[in-house]
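Left out: one protein chain. Kept in place: all the others.
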Amino acid sequence: MSKKNSEYLIKGDKDKWEVVIGLEVHAQVISNSKLFSGSSTKFGANPNTQVSLVDSAFPGMLPVINKYCVEQAVKTGLGLNAKINLHSVFDRKNYFYADLPQGYQISQYKNPIVGEGKVVLDLPNGSKTIGIERLHLEQDAGKSIHDIDPNNTYVDLNRSGIALMEIVSKPDLRSLDEVNAYVKKLRSIMRYLETCDGNMQEGSLRADVNVSVRKLGEKKLGTRCEIKNVNSIKFMQMAIDYEAKRQVGLLEDGKSIDQETRLFDTKKNETRSMRSKEDAHDYRYFPDPDLLPLKIDQKLIDDIKKKLPELPDQKKDRFIKEYALTPYEANVLVSEKEISDYYEEVAKFSDKKLAATWIMGDLFALLNNKDLSIAESPVSAKNLGKLIKSIKSGEISGRIAKEVFEYMTQSGEDPKKIIESKGLKQQSDPKELEKIIKEILKKNQKNVEKYKSGKEKIFGFFVGEVMKISKGKANPQLVNEILKKLLKG
Amino acid sequence: MTDITKKSLAQIVKAIKGKEISSTEVTAAFIKNIEKSKKLNAFITTCSDEAMKNAKEFDKNQKLDSLLPGVPIAVKDLFCTKSIKTTAGSKMLENFIPTYESTITKNLWSEGAFLLGKLNCDEYAMGSSNETSFYGNVINPIADQTVPGGSSGGSASALVADLTPATIGTDTGGSIRQPASFTGTVGLKPTYGLCSRWGIVAFASSLDQAGPMTKTVEDCALMLEAMATFDKKDSTSIKKKKENYFKNLKDDIKGIKIGIPKEYRVDNMPKEIEILWENGKKILKDAGAKIVDISLNHTKYALPAYYIVAPAEASSNLARYDGIKYGHRSSKGSNLIEMYENTRSEGFGDEVKRRILIGTYVLSSGYYDAYYLKAQKVRKLIKEDFDESFKNVDAILTPSTPSSAFKIGEKKDDPISMYLNDIFTVPANLAGIPAISIPSGKDKKDFPLGLQLIGKPLDEQKLLNIALAIEKRSGFKQSLKRWWEN
Partner (left out) sequence: MSIDKDKIKHVAKLARISLDEKKTDSLTKDLSSIFKFIEKLNELNTKNIEPLTSILNEPLRSRTDEINDGKIKDQILENSPKKNEEFFIVPKVVD
């Protein structure tokens, strides 16, 4: 489905408008314990069971940083081709909310751990580089639950203090497709690196979206609005679309855009302003005096770089070069580490091109149908590889292979066993085939005459009959060869 | 029988170790004094029953090879003590019972001591006279209706009234040293990072330090040795080899260079303070030290810088008091914001509110550079002044306070005049260096006056040695009639 990446423009009453988008992605760091305390980070625990005195900000409690979280941030920075800052500072971001027990969030303001980087997107009409402004570490907040009690909010601090990486993009995105590709690419990189599981349903990946518009051709940036806490790509796209149109509407009416924070209402599919404009947050950032500046050794960075797994872009280049895949094929197969691992295992056993075709075709169709991830595939990589090997060796035809695949999806069995037990081996004995073909030609003299007189389409009829007699097992190539030979003479 | 409560900590420890007296007898004696001394209002919580129980336990199988075996000690109510109410002198924590023990108090208990009670203090350690406590003013035993200093006013008062053999306080801008000076006792603020801040109700994180408050320099060394440990739960805790301050204490200071900073000679400095200072110089010279004139150029900017940095950090540290997890919660307010505003308005006293507002202001948008950032730059200059001076001297001698103890209510209406109490003590906090106050003289009211020694980072041993030299030669004596007893 390589549809053209058409320009995403808002057609106003008077002009065409370009949409300028920047994303602030919050990615929960994969680690056993929290950023500044030793509580567990596991998802789904009973309320307030993964909370320490530090997490709940009791008097006299102090933060101590988790070394592994720092390494995860460095790893991610390297995966984003970004500059790792050897000196960074933790700042307090001060505001009041029920799920923020300290009354401040420990974050990074002027001196983040990772600086500028870039991410390359593969779009249908070519690749595009999106700039990364920075990545910093910060604490996640707890959860406020509003719908258990009509009069009160219930607070669970399990999530309070879990490490987050905030990845800020430059305002380089211009369309909904690009946003989709960007989030998926970020997610893919972090999943490859195992620094974030990217699970948007569980909240390990969320985004704030910055949207502004400007007339097509205009160089200056418009006033932007921030849409907070959007937790699915679909909602991101809907929010951006609504917001961009809203802004265009205002501007064409001669009004101006208020720089503000908005929420996306998933029920009404519209963005609306967060209440209390007077309560504009003044975060009063200052360096956290309970923590010293973070110093990172160049050696640590080099060590981490050495141990980095092959990333999607490198893998894609390798697939194109070594496996002769098309950029499109390679792109699809590296989009998830699980898929590329699966593919390489299948390809190892059989044929690299066929493996790609089968995975992207039949396997993906199966998985989509049953709403399964590749990790849950009923057909194992090994078995798929065996199936493809059987096609390649001529043991079965491509057509029969589809039948065998069907059986495999139901039983998860080894294809060789299925071929045996169901007697699906391809009939490739030329003598046998000649016998069958001669019979058919004898029985269908009229059609032979028609063919010889020029009706070439009748060839298909003969092939069909051979398939019928052989129950589809006749080797199509040989059938063609022998038929041609016999029809000539 | 001699009154054991009049003895120093070291003497009591010696007596217990020598089996001349039991922990039970010692504890009972202090409890008796406490019960008679309610007028001083030094205690917020007494733990007499628990203390007696601990004393009896100790006496059953005496472990004598620790630093403070069987000694009952009362501590400032800023240290979280497990299962014992900890209020920080505030209504906000009126009924807060920690489920954990601060590292410092834990260290004392592992050296054989046990809790005698929680001592009154200025609310959240903000104050210089112990007049901001929700639990009422503390009276200085040297004279009725006199302030003991603050914020560790209850600690100093209890100490000098023989209600505890020794105690601990916290010092953010002088809260140990100033009350020590006002009560004629010894108070030490260690190098920043030497004593763990874990479990101490935080006021200003980059300035707070726990320290000993004792009757003698020897006692101070003993307490510091018990208190100072590396704590991995505190990211600002210094890792260093443990020192035997008590054992290595000696008053031999021959050849030691003492700096006299001219900027500490402030305008309108009372004659008595001048005399005290001169006297101190003489004592040290006679003991073999060399006196050197030095300059600490930025001294006069220390107090303004302090009153930007400390409130800024406090405004953030006190944001956690929101009525949700612990502490006071207002019954007024129909939504979250109203609950916050009423809770904090009801729970905090005036001085705390003042400082939170100052702190919030100096950090707010548009003011950060002009105030907070500027103050941190001034702080750098002040630290560099000290670093430079310490290339030529081993320690610096100054007065501890610009006056002796004043009357209750005398400075309450003018915050600035109250803040000026800290003028000599604040620089050491800003620079993170150790400083000690030793009683060395009296004014014409017969009120005690203290001399301050400021030292190099982690140079507490030398500081204590010099302090001992002063103590031995100053001739300071204080014997109070227990006028406050009922």
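By written order: A and B. Residues from 1 in each chain.
In this section, a residue touches a chain if its C-beta (ideal position, glycine included) is under 8 Å from a C-beta of that chain, and two chains touch if they have at least 3 such contacts.
Values in this document were obtained by computation on a predicted structure and should not be read as measured data.
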Selected residue (touches chain absent from view) among B:7, B:91 or B:344: B:344
Option touching the unshown chain, where B:15, B:28, B:143 or B:238 are the choices: B:238
Hidden partner chain, touching residue among B:356, B:405, B:436 or B:453: B:356
Residue of A:9, A:123 or A:145 in touch with the missing chain, whole complex considered: A:145
Where the missing chain touches chain A, by residue: 31-33, 37-40, 46-56, 64-70, 89, 96, 98, 144-146, 149, 151-157, 275, 279, 282, 284, 287, 289, 291-295
For chain B, the residues touching the chain missing from this view: 96-97, 99, 192-193, 206, 232, 235-236, 238-239, 298, 300-301, 303-305, 307-308, 315, 319, 322-329, 333-342, 344-345, 348, 353-354, 356-358, 360-361, 364, 371, 373-381, 383, 415-416, 419, 431-432
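Convention: only the chains that are shown with their structure count from here on.
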Chain A and chain B: spacing of chain centres that average the CA atoms, whole Å: 58
Residues on chain B engaged by chain A in the complex (per definition of touch): 80, 86, 88, 93, 96, 98-100, 102, 197-202, 204-206, 232-236, 312-313, 315-316, 318-320, 322, 324-326, 336-337, 340, 360, 363-365, 368, 372
Parts of chain A lying in touch with chain B, wherever the complex brings them together: 53, 56-65, 92, 94, 96, 98, 101-104, 153, 155, 282, 284-286, 289-292
